[in-house]
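This is the structure I have questions about; it appears just below.
Just one protein chain is left out here, and the rest sit where they should.
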Amino acid sequence: MAASTMAVPQADVPLSANLKGKVGMWCLITAESSIFLIFVVAYLYYAGKSISGPTPAQVLDIPYFASICLFASSGTIMLAEKALHRGNVKRFGLFWFLTLALGVIFLFKTGAEWYRLIYHEGLTISTNLFGTTYYSLVGLHAFHVTVGAIGLTTILLFTLFGAVKQEHAERISVFGMYWHFVDAIWVVVLSVVYFITR
Amino acid sequence: MAEAQPIVPPLVIPQEREGSRPFVQVLHDWIVTVDHKRLGIMYFSYGILALVIGGIEASIMRAQLAVANNNLVSPEVFNQLFTMHGTTMIFFAAMPIVFGIANYLTPLMIGARDMAFPRLNAWGFWMTAFGGIILYFSFVGGFGLYGAGSAPDVGWFAYAPLTSPAFSVGHSTDYWTIGLLISGFGSIATGLNIMTTVLCMRGPGMKLNRMPMLVWLNSVMAFLILVAIGPLTAAQLMLLIDRFLGGHFFDTQAGGSAVIWMHFFWIFGHPEVYILVLPAFGILSEVIPVFSRKPIFGYNIMVAATVAIGFISLSVWAHHMFTVGMTSYANAFFVASTSAIAVPTGIKIFNWVGTMWGGKITFTTAMLFSVAAVAQMLIAGLTGIMLAAAPFDWQLGNSYFVIAHFHYVILGVIVFGVFSAAYYWYPKVTGRMMSETLGKWHFWLFLIGFHMTFDFMHIPGLLGMPRRIYTYEASRGWQTWNTIVSIGVIFQALAVLIWVFNATKSYFRGKIAGSDPWDAWTLEWSTSSPPPDYNFAELPVVRSRRPLWDLKHPEDPDWKYE
Partner (left out) sequence: MRSRNCEWHNSTLRNLAKRALLGLFFVTVMGWGATGFALGPSSTPSIFSPDSTPAHDIYHLSLFVMAVCLGIFLVVFSLIVYSIVKYRRKATDDDREPPQIYGSNQVELAWTVIPILIVVVLFLAAARVIHAVEDAEFPPNTIEVTATGHQFWWEFQYPAYSFTTANELHVPVSDGSHPTPTHIILLSADTDHSFWVPQLAGKIDLIPNRRNEMWIDPKVPGHYVGQCAQYCGMQHAKMLLNVFVDTPEDFQKWVQQQKEPATTSDQVAAGRKVFEANACMNCHTITGTISHGRFGPDLTHLMSRTTIASGAAPNTQDNLTLWIKDPDAIKPGCLMPAMQLDEQDVNALVAYLMSLH
């Protein structure tokens, strides 16, 4: 048939199939955002509505150090991606490790904060509305960081065994998108929990 | 024109008849498959199975309500029945069915070899399947084994605080929550997959504005899945936190709010009903043009209307909450946004009529179902408009009028659309035609049953009959209507049985279909029936919205006009 041999005008070609990882990740981010949105709304709605203490102002300290670590990890992962793009796997591994380390520090600090809240301030998830919404929102985020850290570890191991090559740069950057998303969510959580309602 | 020759020479890949291999091996192939066509069929069959189970639950409810003061089932069982019926139908019948259709057809219609993420696709199906199994395990699990059955009995929207540990002892509510949570993950995976497939996997020349209507509607559906399932997931996580960790999200004793659950649920729940109806609209938009022998009227506007419906539907959720005592401003806002949906929906109805207008309509079974669906959408939409006038809803809300309204849409449009699709694409999927004679029986019986049940169901609502009651007094004057409603179900069940019989029989005995039995225009008809493993031997090049029309009418192709 004539039609099937015709040259295809450039504009008719859909998004490249190579982009499907990124598009898929955007879809996932959309879905995840709507989950977080509901938790944030619940947090804001219940702010100040607890009928017993403690209140956020009494027990929450702003986690400057942890936040700086997490935000910095967004930078290091970008550097890692760049390195891989240029084919420098060593440098990639280094920055990838740094990202993981920063993520783990963040998780560790969160853990320490929770320990303090539970054992010294007596705030658990069932203490009052503040406890419920606080642990849920921060915990949901920490869960995402944990998933990210597991992903980072896996890829780090692959790198150490020499399985990560330049041609994987595209897929690695899809993972990078997830990490950036987790970071961006922290901006929201941080401002809602520690600045707006404290 | 009646030339039914395949235009693109079909690939002849000798397909082994399934029966010739050992059963275990066939089963194994199906279980591990990542092929979009098989997953499509699996989704669809799973949904039909759930439809029959949910239908049997509905039939028991209707038997109980057929006469006043009936004692067929206890109040406890009745409450479990409507909860399981609603949950099953929405999450495990309607959604898998539309997902099945989307899975099967999307790659075929856009000239792709598979979905973007075949393995994720399989994962999504199995999540949905496990969700349903968990839900139904409630009948035997937990307390069910050594006590009363513990199927959930909180209604399909599970309002707080009825779901709190204080009012729902045992684990019935947890089966509901966890089952839906898991199937929700599956739905998100499917939404993500459809979206990515449409954006990235289109074949050569398949521009966005050349995609078949069904693909467009499925993409808007996928978008709604991505933004709307999240709120349900979040709300269910909160409920689990309340129930297992002693949280207070919905604990009214500790200052929690019952109303915020309603908001969260309906922020999901309303878009959800459009998730279900949009694919049905897509089916109508494929079937009606082919059997009217005309292109869809106003393609661009149809697409725009779809997108408008998608966006507006995100802002109307509280029309399910007109009776919870919102301020007059909030009520007025939701009246406005809800009624606004009438405009794009109306555009769709008018364009379907415009498509038929001036055509040469053939009433195959598929077309009959589609035309009936258009008329029924009109009626169901108008009862929706009555509900959308908030004060009117203060009378109608939570009455049988609402039940009638949404069954009118769900049965009258979605199920009719699905039946239409079943007759239209059956030849593509199996390679054989379904019997038209049995098809006509199916159609007319179902039409009669549907109208008997759901037309008359409006009336007890207007006469003050609330929903979710296991019985009522004879003196209320509702009995006659309820009896008629219940009798209609018999016709529906018969019709469904005929359909199942028809589909089974035609699979073995049906006339061989060939690749393009309806003389249709979209890409799926250019490949053999059933399509080979990778759909297309050679990816077809598309130059207009009706690639097969162009091939069949080289003297007057569409691309000259678009």
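We call the chains A and B, going by the order they appear; numbering starts again at 1 in every chain.
Here is the rule we go by: contacts are C-beta pairs under 8 Å (C-beta built on N, C-alpha and C of every residue); 3 or more make two chains touch, one makes a residue touch a chain.
Note that this is a predicted model, so its numbers are computed, not measured.
K.L.:
Write out, one label after another, the shown chains that touch the chain missing from the document.
P.N.:
B
K.L.:
Going by the contact rule already stated, which one of B:R119, B:K360 or B:R509 would touch the omitted chain in the full complex?
P.N.:
For the chain that is not drawn, the touching residue is B:K360.
K.L.:
One chain is left out of this view; which of B:A112, B:M238 or B:I379 touches it in the full complex?
P.N.:
B:I379
K.L.:
Given the contact definition stated above, which residue among B:W30, B:W126, B:F139 or B:F350 touches the chain not shown here?
P.N.:
Residue touching the chain left out of view: B:F350.
K.L.:
Specify the residue from the set B:S59, B:S315 or B:T471 that touches the hidden chain.
P.N.:
Touches the omitted chain: B:T471.
K.L.:
Among B:F281, B:F297, B:W317 or B:F456, which residue is in touch with the absent chain?
P.N.:
Reading the full complex, the residue touching the unseen chain is B:F297.
K.L.:
Mind pulling the chain B residues that touch the left-out chain?
P.N.:
Against the missing chain, chain B presents residues 1-2, 74-76, 79, 153, 155, 159, 161-162, 167, 252, 255-259, 292-295, 297-301, 323-325, 327-328, 331-332, 335-336, 339-340, 342-343, 346-347, 349-351, 353-354, 356-363, 371, 374-375, 378-379, 382-383, 385-386, 388-399, 462-464, 466-472, 475-478, 556, 558, 561.
By definition in this document, only the chains that are shown with their structure count from here on.
K.L.:
Using mean C-alpha positions as chain centres, tell me how far chain A is from chain B in Å, no decimals.
P.N.:
34
K.L.:
Write out the stretch or stretches of chain B touching chain A in their complex.
P.N.:
Those in contact with chain A are residues 7-8, 116-117, 120, 188, 191-193, 195-196, 199-208, 222, 225-231, 233-235, 237-238, 241-242, 245-249, 254-257, 260, 264, 267, 538, 540-543, 547, 550-551, 554.
K.L.:
Which chain A residues qualify as touching chain B in the complex?
P.N.:
Going by the criterion above, the answer is residues 1-4, 6, 8, 11-17, 19-20, 23-24, 27-28, 30-39, 42, 45-46, 49-51, 125-126, 128-129, 132-133, 136, 140.
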